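Omission of a single protein chain aside, the complex is shown with its protein chains in their original locations.
Here the chain labels run A, B and C in written order, and each chain numbers its own residues starting at 1.
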Amino acid sequence: MLVVLKPSATKEQIQSLIAWLEGQGLIVHISRGEFYTFLGLIGDTSQIDVTLLEGLAMVDTVKRLSEPFKSANRKFHPDDSIIEVGGLKIGGPHFQVMAGPCSVESPEQILSIAQSVCASGAAILRGGAFKPRTSPYDFQGLHADGIELLLEAKKQTGMPIVTEIMNANHLPMFEQVDIIQVGARNMQNFELLKELGMIRKPILLKRGLANTLQELLMSAEYIMAGGNYNVILCERGIRTFENYTRNTLDLSAVPMLRELSHLPVVVDPSHASGIARLVQPMAMAAVAAGAHGLMIEVHNDPANALCDGAQSLTPEQFDEVFKKVRRVREAVT
Amino acid sequence: MLVVLKPSATKEQIQSLIAWLEGQGLIVHISRGEFYTFLGLIGDTSQIDVTLLEGLAMVDTVKRLSEPFKSANRKFHPDDSIIEVGGLKIGGPHFQVMAGPCSVESPEQILSIAQSVCASGAAILRGGAFKPRTSPYDFQGLHADGIELLLEAKKQTGMPIVTEIMNANHLPMFEQVDIIQVGARNMQNFELLKELGMIRKPILLKRGLANTLQELLMSAEYIMAGGNYNVILCERGIRTFENYTRNTLDLSAVPMLRELSHLPVVVDPSHASGIARLVQPMAMAAVAAGAHGLMIEVHNDPANALCDGAQSLTPEQFDEVFKKVRRVREAVT
Amino acid sequence: MLVVLKPSATKEQIQSLIAWLEGQGLIVHISRGEFYTFLGLIGDTSQIDVTLLEGLAMVDTVKRLSEPFKSANRKFHPDDSIIEVGGLKIGGPHFQVMAGPCSVESPEQILSIAQSVCASGAAILRGGAFKPRTSPYDFQGLHADGIELLLEAKKQTGMPIVTEIMNANHLPMFEQVDIIQVGARNMQNFELLKELGMIRKPILLKRGLANTLQELLMSAEYIMAGGNYNVILCERGIRTFENYTRNTLDLSAVPMLRELSHLPVVVDPSHASGIARLVQPMAMAAVAAGAHGLMIEVHNDPANALCDGAQSLTPEQFDEVFKKVRRVREAVT
Partner (left out) sequence: MLVVLKPSATKEQIQSLIAWLEGQGLIVHISRGEFYTFLGLIGDTSQIDVTLLEGLAMVDTVKRLSEPFKSANRKFHPDDSIIEVGGLKIGGPHFQVMAGPCSVESPEQILSIAQSVCASGAAILRGGAFKPRTSPYDFQGLHADGIELLLEAKKQTGMPIVTEIMNANHLPMFEQVDIIQVGARNMQNFELLKELGMIRKPILLKRGLANTLQELLMSAEYIMAGGNYNVILCERGIRTFENYTRNTLDLSAVPMLRELSHLPVVVDPSHASGIARLVQPMAMAAVAAGAHGLMIEVHNDPANALCDGAQSLTPEQFDEVFKKVRRVREAVT
């Protein structure tokens, strides 16, 4: 960490700051320039509150040189994390496809989709029971009933399930859920993240619409700081000025997150574009970029889905995507 | 609302869609073009789920012509809403300044700041007890103790208080709080918004870092849909590519929100720039743009504040800002 | 095109507007609603100036339903355009890799790189002679000498060359250049685009840092409106809030541009991330997403390159990337 001091800082102030920093277990190097003096801090700076330092009258700016995340940092955990979920593995050499409808709608719908995506080769069943919607007047999901239907489909097909949580008070309903998803809008709902750090179930953490990779990793850190190391990162598109697509899938996030962190990285190509016919090229591109998994929306009747139908594939289209993805994966590994 | 149909839509599909829409109480006008057919929907379209329509195979795009928010919409409530808080009014012709530290730190700190900003003319005391921080390792506030200290300062000075909530389970602690603040990162924490719709206390709703004004108004709508009409909107800066300032204060939001909605609009110039010396010009500009109030950070020792000191004013600086703001307000009203 | 009229529009105003629009050769359908009246315009609306209509007192908003670009539009040219350059083809089934240094620096440098990328399989040699730099104090390229060195390398290797133009007055120097590149910062330098519409040489048009795909296609339209149909579109990364990477490569632009337009689409994975080790995964992802070509920076001594060395590959790394890219291309075609 580098602390740039103002020209007005007095010798006494500087000595007192250095003493305080050394008291935090850091080694401090000082360099004096014409306009600035700067302090190089060596040691574990992840515990240092940057805004606190910046608040000091004598400080001009503070620049981190090492990352503020620690548990998620590859520097301290060089090997890929491999996360187990219902007998399956994800991360490292293990690649998994999660598929299913945006919203769980009925027993027939979820079971029929589960059976068909399972037959195509998907390993994990996704489906929304709690749906975050911008408008209070839009369909919000079947809630507890939706989770029941997912669990029934899990029993029938043997597929582990992943579904989104919006409120830590709902955790008891998620006891049989295999992976708990945190949606993009809750990526910085720190109270929810802290509660999910208290359990030991895998958490699929989606990147917020306008959040940086560092912020995503700091949110992973919130969960890991509680002791839950089973975090899967998910790129699902960011907000940009482009409006032909709903969001812009940031595929450079995949190699970048894999370099910065040991956690598995999956990609959701369905929400990013909001357009079903872009799912296939973007799914293939995600795999070529090195994703550990994909999360894809499939609906047996996308034209009449209650939610996000525009971005869902039919089971037949999904089968085709799965085959293409497998060919790309073979080409790149 | 306008529904653009694909060239491939058949007559039967179109008839069936029109019948369904008419069943929702809407009047439907049809226009046929060379490439597209479009349906004009007349009536209350706020209850129509756009993504549901977009999911239909025959639909190309759906465009809203009227706003999707209803309770917050000035069209249906032409007069300014005036919100009462602890004997004060905010909204319409009533202008109020909220001031206080970013975080409550000690009994002496909060009382001393409260007395000084009150003497300068501030009407409402702000102070954070629960602090959302990007890093789990940064200072997170005094929690229940912080609220106790705010209440003690309220008792001593008579000032109503405003403080942030991060978790609906904490609501019992907020019983004596006059205005409950929802922070930028929780603007789309819909579960929290729904709970705040159940109470009748004023809610100060901050705009998210990358959210549009329509999304802000839809979040207000979540609270109002529960019956709580006491919502104060707050512009506090949005994320842009500029990095000399932490965020970019969007002052055009003030006249635009006042045109779209009847709710009061206040501006927080402290968080937007993150730089204390920008607070004065931006506070004056906010008032010139028509803000109903300001929220300003003041700290008796900004250089040593535990949180966000870089953007806090000293009580003396605040006194100067308050005087300047009053002169601008007199010039524009 | 849809024109939404204000409630205050009088019958006479509406009649007069309709008459004017019909005079432009358009068919006009009218729908009246409770709050708005709207006019559906059918016919060739690409010649209608939207801001002119929006300026009318009676008009609330104008929404285009069809795209404002015509020559670049796939609707009117369903088949892929195939562009010929020095005996090679690009577009449709033809895939080409352009490689070379960011800046041309010396005869030895450019020739050595040309020979090595040619041996790896690259078809076209790239190299900058005019370099747009944010700072007037940074290295700006060898100018005419740089073009001479490129032409010499072309003579020796037989590779066609692509290089950037910054000023239409320089066109005489580009007479032997095979593809003229327009850089991201000049994407909306309309005076330059108009001049390039007057010639018949292929133009590689890079997307601006914060421009939409529609704006990119409108800039292509500027060139095509002059009669030069040899336009190659290039995605090279857009500005986002992410700062681990310099820009964010928008790979969904590839299938989206291919859907909207018949022009070839190539991807530059080097400038987007600014990081050499991301070039390989992003090049593979670009091919998986359907790119018609790649533009990759290669430098024989990236650590000492005069410009943008951080994002350049060594010839050995490029050879490896080329092999991987070929495998992905085989998997997806």
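Definition applied: contacts are C-beta pairs under 8 Å (C-beta built on N, C-alpha and C of every residue); 3 or more make two chains touch, one makes a residue touch a chain.
None of these values were measured; they are calculated from a predicted model.
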Sole residue of B:62, B:272 or B:295 that reaches the chain not shown, by the stated touch rule: B:272
Among B:42, B:149 or B:289, the residue in touch with the chain that has been omitted: B:289
Which of B:104, B:203 or B:251 contacts the chain that the document leaves out: B:251
Subunit C residues that touch the omitted chain in the full complex: 46-47, 49, 51-52, 54-58, 68-69, 132-139, 166-169, 185-186, 188-191, 194, 209-210, 215, 218, 221-222, 225, 239, 302-310, 312
On subunit B, residues whose C-beta touches the chain left out of the figure: 210-214, 238, 240-245, 248-256, 259-260, 272-273, 277-278, 281-282, 284-290, 324, 327-328, 330-332
Subunit A, residues in touch with the chain not shown (by the definition above): 2, 4, 27, 29, 31-36, 38, 40, 42-43, 61, 63, 65-66, 75, 210, 239, 241
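The definition used in the following text is that only the chains that are shown with their structure count from here on.
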Maximum centroid distance from subunit B, chain identifier (CA atoms): C
Middle chain, criterion being Cα centroid separation: A
Rotation in the CA alignment of subunit A with subunit B, degrees, nearest 5: 180
Subunit B and subunit C: spacing of chain centres that average the CA atoms, whole Å: 39
Subunit A and subunit B, separation of their C-alpha mean positions in angstrom: 27
Whole-Å separation of chain centres (CA-atom averages), subunit A against subunit C: 31
Residues of subunit A touching at least two other chains: 210
